[in-house]
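Here's the structure we're looking at; comments come further down.
For chain A:
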Amino acid sequence: MSRVRTLLRTAVGLKFVVAVTGLVLFAWVAMHMLGNLKTFLGPAEIDAYAAGLKTLGAPFVPHGFALWGVRLLLLACLVAHVGCAAKLVARNRAARPIPYARYVPRESTFPARFMLVSGGILLVYVVLHVLHLTTGTILVDPFVEGKVYDNLARSFRNGAVALFYVGAVAVLALHLYHGVWSLFQTLGLDNPDRNRKLRAFAAISAIGLFAGFAAVPLAFLAGTLE
Partner candidate 1 sequence: MKLDAKVPPGPLREKWDAHVDSIRLVGPRNRPRYSVIVVGTGLAGAAAASSLGALGYQVECFCFQDSPRRAHSIAAQGGINASKGYRNDGDSVMRLFTDTIKGGDFRAREANVYRLAQLSMGIIDQAVAQGVPFAREYGGMLANRSFGGVLVERTFYCRGETGQQLLLGATSSLAKEIHEGHVRMHPRTEILDIVVVDGRARGIVVRDLVSGAISSYAADAVVLATGGYCNVFFLSTMAKGCNVTATYRAWRRGAGFANPCFTQIHPTAIPAGSEHQSKLTLMSESLRNDGRVWVPRKQGDKRPPAEIPEAERYYFLEERYPRFGNLVPRDVAARNAKEVCDKGLGVGATGYGVYLDFRDAIQRLGVKVIEARYHNLFEMYERITNEDPRKAPMRIYPAPHYAMGGLWVDYNLMTTIPGLYAIGEANFSDHGANRLGASALMQALADGYFILPVTIADYLSRNPSGEVKADHAEFKRAEAEVRERTKRLLSVNGKRTVLSFHRELGQLMLDKCGITRSRDGLEEALRKIPELRAQFWRDVKVPGGEGELNQSLEHAGRVADLLDFAELMCLDALTREESCGCHFREEHQTEEGETKRDDERFANVSVWEYQEGARPRLHQEPLAFEAVHLAQRNYKT
Partner candidate 2 sequence: MKFILRIWRQDHAKGAGAFVRHEIDGISGDLSFLEMLDLLNEQLTVRGEAPVAFDSDCREGVCGMCSLVINGRPHGPNALTTTCQLYMRHFRDGDEITIEPWRARAFPVLRDLVVDRTAFDRILEAGGYVSVHSGPKPDPNSMPVEPEVAEEALDAATCIGCGACVAACPNGAAMLFTAAKVSHLGLLPQGQPERYVRVTRMVEQMEAEGFGGCTNLGECEGACPKGISIKFIGRMNRDYYRSVLKEPIDRRGRMGAQ
């Protein structure tokens, strides 16, 4: 534990936490997207998939146990990711008390400079998304537990909701475009020979995830899915 405490003392150590938790969240987001695509296979498939998630690990663990395990792990990662990032932001702000009258970025990409904003938007989005399609508290009426396809269809026929989701996953893509490459750099897995491949991997991941996630609401909106 003392080693972890040492790690958390420095910004370099905090970045380690942000990178590792970011990697976990990225892997989960990728699986989430693949799962979502089942929507295109029809109501039966996606509803069965959702039900299956709850019985994950059966018969060794009780119903819903593994899913809650994953949820708690994700929550822990999210808290650590956001918490460490917030600490870093505070430090970074303090490191330059007087700003430049003129400052011209030379190297940094837009998504990289946008990380703090995109992260904030995503945090709000995650809360709304859980309230929407996990608990069914908002944006969908009536919400029927287990009837995933119907819930989606009822929500996304509303253009505003669909476009809100498309916008949110666009922000996610921007966040990942920098974040995925960045985590390799932070962990020191980057080098100039590999850099182009890592950049390409980050770009493909971002575009792929955007396409995969945006497909479902757009399909409902366009009427491709009923």
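For anyone wondering why these and not others, all candidates are chains of the complex that A comes from, given by their letters.
Methods note: a residue touches a chain if its C-beta (ideal position, glycine included) is under 8 Å from a C-beta of that chain, and two chains touch if they have at least 3 such contacts; residues count from 1.
Every value quoted in this text rests on a predicted model; they were computed, and no experiment measured them.
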| item | value |
| --- | --- |
| Candidate from 1 or 2 that touches chain A, complex-wide | 2 |
| Parts of chain A lying in touch with candidate 2, wherever the complex brings them together | 3, 6-7, 9-16, 88, 91-108, 112-113, 115, 178, 181-182, 184-192, 195 |
